[in-house]
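Of the protein chains in this complex, all but one are displayed in their positions.
Now for chain A:
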């Protein structure tokens, strides 16, 4: 059918209005314009981070006339503690969260995808329901709980929940993925005498690597950028993460040193930008197929 349709529709399907190349140039111009508007603020921030303070607001060009890389050195130590501390703290929190999510979510996903246990449908529905729940609804009792455990101002409230599979979004993503792995593989392993624990470790986990990588990248970026939980649970400067360290700049330098502030903001975005450049395709496709957040 499609061959015939293509042949017959060839003439009328041709674009009306401007001819082929003109139309293409028009679309590209439009898209490049949008891309510029989208990226200009980021480029402006990076270029501002390389300008001396007095130039930032008088020289709107993207290429600094006077290079001032000292902003980075000044910013690194300029907000109370050294940025080294904030980065280390962020690293501890994000690595803990990644390990927690990968482990606990893959275990739960394997159970949901492969077993017919009692109440499976209800539990699964409950899991999907928790994805819709606003975090504020559980915030205060959770805070009280962690307060009573003496966990406030430690990294535990930011890491431990991830080991309890509270990011249901990733369970869902992994369930979808495991369902695409042929059951015959599990059955073959079972014939060889493997128990479900061994099947999880030796068959499922290695085969679901793409889903685990997606989980790792998104957990990393979202935890690293997450401001709200860190603001709520961390109060001591020594425990501050990168986003909290940045807000110190705002309080301190109201108007005085924009250069260092832009320098550290640019640096703070760097891990996310690197992740984006390396995993761009996977990130965009992960979004397209699962489409949560943001």
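Keep in mind that, in the parts below, a residue touches a chain if its C-beta (ideal position, glycine included) is under 8 Å from a C-beta of that chain, and two chains touch if they have at least 3 such contacts; residues count from 1.
As a convention for this text, contacts and distances are computed from a predicted model.
Missing chain, UniProt name from the options "4Fe-4S ferredoxin", "Sugar ABC transporter permease", "Nitrogen fixation NifU-like protein" or "Iron(III) transport system substrate-binding protein": "Sugar ABC transporter permease".
Think of the hidden chain as still there; on chain A it touches residues 1-2, 5-6, 8-9, 12-13, 16, 27-28, 30-31, 34-35, 38-42, 44-45, 48, 57, 60, 103-104, 107-108, 110-112, 114-118, 120, 123, 126-127, 130, 132-145, 147, 161, 163-166, 171, 190, 195-197, 200, 221, 225-228, 231-232, 243, 246-247, 249-251, 258, 261-262, 265-266, 268-269, 272, 276, 280-281, 283-284, 287-289, 291-294.
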